[in-house]
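Comments concern the structure below.
Missing here: one protein chain of the complex. Every other protein chain is in place.
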Amino acid sequence: MTIELSPNCSLTPRGAVLFFGSLCLVTFGIAAIMATRGLWPIFPFAGLEMGVLGWALRASLQRRHHCQIITVTPERVAVETRNRAHREQVEFPRHWAQVKLRRADTHLHPSRLTIESHGRSYEVGSFLTEEERQALAGRLMRSVGRINESPPLGGVPENVRLE
Amino acid sequence: MMTKTSRISIAALAAAGSMAAPAAQAAWTLNMTPGISAMSRAIYSLHMLMFWWCVGIAVVVFGFMIFSLVRFRKSTGAVADTKMLHNTRVEIVWTLVPVLILISMAVPAARVLVQTEDLAGAKLTIRVTGYQWKWGYEYLDSGVSVLSTLDRDSNHARELGSGIDPNTVPNYLLSVDHPLVVPAGVKVRLLITSQDVIHSWWVPALAIKKDAIPGFINEAWFDIDADKIGTYRGQCAELCGRDHGFMPIVLEVKSKQDFEQWLKSQQETAKQAAPAAG
Partner (left out) sequence: MANTEHAAAAHDDHDHKPHGFWGRWLTTTNHKDIGTLYLVFSCVMFFLGGSFAMAIRAELFKPGLQFLDPALFNTLTTMHALIMIFGAVMPAFVGLANWLIPMQIGAPDMALPRMNNFSFWILPFAFTLLLATLFVPGGGPAGGWTMYPPLVLQTGSALPLMIFAIHLMGASSIMGSINVIVTIMNLRAPGMTLLRMPLFVWTWLITAYLLIAVMPVLAGAVTMLLTDHFFGTSFFNAAGGGDPVMFQHIFWFFGHPEVYIMILPAFGIVSEIIPTFSRKPLFGYDAMVYATASIAFLSFIVWAHHMFTVGMPLASELFFMLSTMLIAIPTGVKVFNWSTTMWKGSLSFEPPMLWAIAFLFLFSIGGFSGLMLAIAPADFQYQDTYFVVAHFHYVLVPGAVFAIMGAVYYWLPKWTGHMYDMKLAKWHFWLSTIFVNVLFFPQHFLGLAGMPRRIPDYATQFADWNMVSSIGGFGFGLSQLLFPLLIWQCVRGGAKATDRVWEGAHGLEWELPSPAPYHSWTEAPSLAVLEHGAPSHDTHG
């Protein structure tokens, strides 16, 4: 069974460029009109601001490249985490692996979902919403089972995408 | 058919009346003054037009809201009509009707606005200069000038912890040592400027408020009704520092003849005071 997790991105790169362009048009347009009246100091602030916006859009769009693939086979539970720059793979023996969903010590903070065994633990689904994480936890617990308990995975491998 | 004596007596009585009377407006005042010129009355009418429109719209809209609040309560068994999501026809009507209402407001407003800018035909020009914290008035054609500062009694009473009850000071904070004397029935042009920061010259009875901006000159005009002889008061209307609240304007409106006499006597006094300068 494979579960692929990726943060959802409601903005496409093209959308982002159009959006950024339209805001630049407005902001620099205003700065330009002011500059024609001799009020040029507005320009540097507009530039700074659009710089931060551009950076922010770019940073947020990096989400597109991030994903986590959890593979559960009869022998092991493997988690592969990928983003633009890195790739990381972690494996746990299925028979000994535990799925734990821990609450934070304050209800304002999100829960953390980890796969653990032998003193090692690996967080999955940190970019999911609270509900998605719980749904994932439920699914994983049913597939991975408790220590010494490996429930059957079912006849047909289940491939699920969670965004 | 009045004799000269009776006219003078009436004038004297009127003058005495305006000095002895309590503050120009009564306490608990609710509304703006209609003022002393055709222009101020036009502005007052605009104000009342807008006011009644707002009252009318409020009655309809608040009435609708109050009806809903009373009629559609859960506690009295109302069941919500959850299918009601939008109604294009109603929405178009309640967008267009306000547009029509706004047009009916905008037309008279634009007309009056255009009139306020009509400076043609002015017979007298006075330069008004704002200072921190007093006004200066110069009659440009006659060379007479006057510096108008908060009157001594008011100035004393307003000091922090003066112990003087403002109610014992006549026209507290609204009287000056040298008022601005102007003629009734004559179109007067004002050139308004400042020597330091931005002030604003405002006399409600004239419905004139114009900012006094250093390095620039603003214009305004008024033509006071011939029968509105008397004293009218205003204040600075732009924050100008510490004593912004203590630089009032006093307008003394005289008849055309009395004004001319006054102006001549002022010129005489000025000539006597500075014979070399001339």
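The first chain written gets the first letter, and so on, giving A and B; residue counts start at 1 in each chain.
By definition in this document, contacts are C-beta pairs under 8 Å (C-beta built on N, C-alpha and C of every residue); 3 or more make two chains touch, one makes a residue touch a chain.
Being a predicted model, the structure only gives us computed values, none of them experimental.
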{"item": "Hidden partner interface residues of chain A, rising order", "value": "7-11, 15-16, 19, 23, 26-27, 30-31, 34, 37-39, 41-46, 48-49, 52-53, 56-57, 59-61, 63, 66, 81, 83, 85-86, 88, 90, 101-105, 107-112, 114, 116, 119-123, 126-132, 134-135, 137-139, 141, 162-163"}
{"item": "Interface with the unshown chain - residue positions in chain B", "value": "23-33, 42-43, 46-47, 50-51, 54, 57-58, 61-62, 64-65, 68-69, 72-75, 78-82, 84-87, 90-91, 94-95, 98-99, 102, 105-106, 109-110, 112-114, 116-117, 157-162, 164-167, 171-174, 196-198, 200, 202, 204, 207-211, 213-216, 218-219, 233-246"}
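By definition in this document, only the chains that are shown with their structure count from here on.
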{"item": "CA centroid of chain A to CA centroid of chain B, Å", "value": "64"}
